[in-house]
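Before I ask anything, here is the structure I am working with.
All protein chains but one are shown in place.
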Amino acid sequence: MTDKKSLTLLQKIAAASSVAVIVAGIIYWSFQVQNVMELLEMAYG
Amino acid sequence: MINELLLQFAEWLYATSGSRAIEESFYLYNWIEATHVLTIMLCLGMLVFIDLRMLGLAMPGVSAVKISERLNIPMMIGFAIMFITGLLLFYAKPTYTIQSIWFRIKMVLLVVAFVNAVLFHKRMKASASTWEYEAKAPRHLRINAALSLGLWAGVVMTGRLIAYDWFHCYRELPAWLGAAAGCVAD
Partner (left out) sequence: MELLPFFEWAETSFLGYIGKTYGGVYATFGQSIHLMSLAVLGGSVLVTDLRLLGVIMKDVPSEVVANEAHKWFRIALVFILATGIFMAAAVAQRMYYNDFFWAKMSALLVGIIFVFAIKRPMLKGNHADIQPWLLKLVAVASIMIWFSVAATGRWIGFS
């Protein structure tokens, strides 16, 4: 109970991997959306 | 007669500019379609857990009524999204879809699933306080829940099969099947 504030190793890994996954996801999807927008601009100007 | 009217309506829809715009746009159509399919996770995902709870197969220790009431809102949000995107998909391909036997079966299943859901809700409300903390709902409600799972599985399958034209009017079809699919003699 006293160490409720400090994270266990598993919780540290969980936090780090969650952040990594969220960042990767945002990058991947914004890249996809950007690709589509460029394509549409090429097609329709 | 009814098939002629439905086809006329579909042809009129097809000729509108909005319908042409959606079908001819690769991204617009596919994004609507993807949203329709992915929302299955929200709408049917919640529905599955409500039905599984009634059958005693998920969260048996939690009040069945509570589960049903809590999951109802996200389920209905999902349903609203599926309904709107579904309408748009029909709007984009009305003439093809109206003559799809799978689409027609899907609509029938949806109506039956709706009636089943209304019945389920009424029955649950009427007797909930006597059994809500039991692991399984009473038999008649379990039948509703099982039916619900089966009907929605049917909706998913027939929905997926709309993409296939195995029984479309330009194929060789037995007369009854042609009539059921809405084929009109030209």
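We just call them A and B in the order they show up, numbering each chain from 1.
In the analysis below, contacts are C-beta pairs under 8 Å (C-beta built on N, C-alpha and C of every residue); 3 or more make two chains touch, one makes a residue touch a chain.
Quantities reported herein were computed from a predicted structural model and do not represent experimental measurements.
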- prompt: For the full complex, which residue in B:L6, B:I22 or B:L42 touches the chain that was left out?
  reply: B:L42
Query: Looking at B:L71, B:V108 or B:A128, which residue reaches the missing chain?
result: B:L71
Query: Out of B:L6, B:L28 or B:M59, which is the one that touches the chain we can't see?
result: B:M59
- prompt: For subunit B, which residues reach the chain that was dropped from this view?
  reply: 26, 30, 33-34, 37-38, 40-42, 44-49, 52, 58-59, 61-62, 66-67, 70-71, 73-74, 152-153, 156-157, 160-161, 163-164, 166
Where the missing chain touches subunit A, by residue: 4-5, 7, 10-11, 13-15, 17-19, 21-22, 25, 28-29
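Criterion: only the chains that are shown with their structure count from here on.
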- line: Here the gap between subunit A and subunit B, centre to centre from mean Cα coordinates and rounded to Å, is 33
